[in-house]
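So the structure is just underneath, and the comments pick up after that.
A protein chain is absent from this complex, but the other protein chains hold their places.
Entry: chain A
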Amino acid sequence: MDVRKKLEILADAAKYDASCASSGGKRKSTPGGLGSVEGMGICHSYTPDGRCVSLLKILLTNFCIYDCQYCINRISSDTPRARFTPEEVVRLTLDFYKRNYIEGLFLSSGVLKSPDYTMEQLVQVARTLREQHQFQGYIHLKAVPGASQELIDQAGTYADRLSANIELPTDADLSKLAPEKSFAVTGETMREIHVRVEQSKAERQESPKAPRFAPAGQSTQMLVGATPTPDAVILDTAHQLYTRYRLKRVYYSAYSPIPLVDARLPAKAPPLVREHRLYQADWLLRFYGFHVGELLPPEQPDLSLDMDPKLAWALRRREAFPVDVNRAPREMLLRVPGLGVRTVDRLLRIRKWHKLTLEDLARLRVPLNRVKPFIVTADHRPTALLDSPRLPERVRPSAEQLSLFSTAVVARTGEL
């Protein structure tokens, strides 16, 4: 099979992986070397699904010994199979990088023979790129859950980011759909990565020459909608992963093979909207000081599909409003629907110098119609709107606006 055919099969097989970011970390190019990593990643192209292409995202192989029911590469699937040699991946990465098509490599793989055997192959690609070719571009490697500590250690010295996939939101879901996987094994791999990342950070405090370990940290991915598990449980799991292993990102990926949708997804919910709401809620947990229980009270364990989670929260907690933008503390401003982190920080800076008016807000591109019922400014005080039963209609962005506010953009920025 020629490289082109392999590329078609193994890129196609990798497209279900939600992660494609190349941000975080820093790598200077070396004289005679190739590539650099400078903070923000660069999206080199966009496909007609609105997703960016920043990395060469492929599988080393889509052969796999496991039989996870949601995965196209499971052993019992009849998908066409292919396998790259490590050298072929190295060549493709360098050739694409030199033409400025990509920021680097995202390499994942089906599990061949054993987790260790597979991890060894992934490490070999990264080692060849770094050591033989002085490649300083971005490398994201999958950490195969269950691979030995030694191999994970090596992977982290070459890669910018590692990710072990949690796959499904609960252990019970896993035993149903992915019997060979478990929270215990994946958690152990995440813990190893976390320990090494922290160690390397501490060592670099002592001496800046100490080797880096996965400088862009670790992330994971969770499939959503393949089981009836509600959003509250999904976000709880995510929250635990963030606190326990200091993950940089949890990626939510709507269950994609559409055929079983009737049996396993809520009949009327377009799955992309649910994915989008989860990203918004995830952002609220990490950057806006919300708790899972606030966003999803026990009687309502799933996020609303027609309203963003912050707005839904505010409408349940009308007594907390209006908020005076000239006086309220940062934490409270962050809870106003329509105000994002960046806007809030700007407001705080401006209000040191003069009293904020609606005009200031308009200049900062705040959606005034949505925000007005919730705030007080020097020249505005909402009039009884908060008690109106028609408030939700008034502040909810229309369907047309939502589409402009595309899923891809919000998944990346998460700003509400």
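Basically, a contact is a pair of C-beta atoms (placed from the backbone, for glycine too) under 8 Å apart; a residue touches a chain by one contact, two chains touch by 3 or more; residues count from 1.
By definition in this document, contacts and distances are computed from a predicted model.
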Just to verify: the chain that's not displayed, which of "Type-4 uracil-DNA glycosylase", "Altronate dehydratase", "Carbohydrate ABC transporter membrane protein 1 (CUT1 family)" or "ABC transmembrane type-1 domain-containing protein" does UniProt list as its protein name? "Type-4 uracil-DNA glycosylase"
Tell me which of A:1, A:42, A:172 or A:305 is the one touching the absent chain. A:42
Checked against the full complex, the residue among A:34, A:112 or A:332 that touches the missing chain is A:34
Of the listed residues A:150, A:359 or A:379, which contacts the missing chain in the full complex? A:359
Interface with the undisplayed chain - residues on chain A: 3-4, 7-9, 11-12, 14-16, 28-36, 38, 42-53, 56-57, 92, 95-96, 98-101, 134, 256-263, 265, 267-272, 346, 349-350, 352-354, 359-360, 363-364, 393, 398-400, 402-404, 406-409
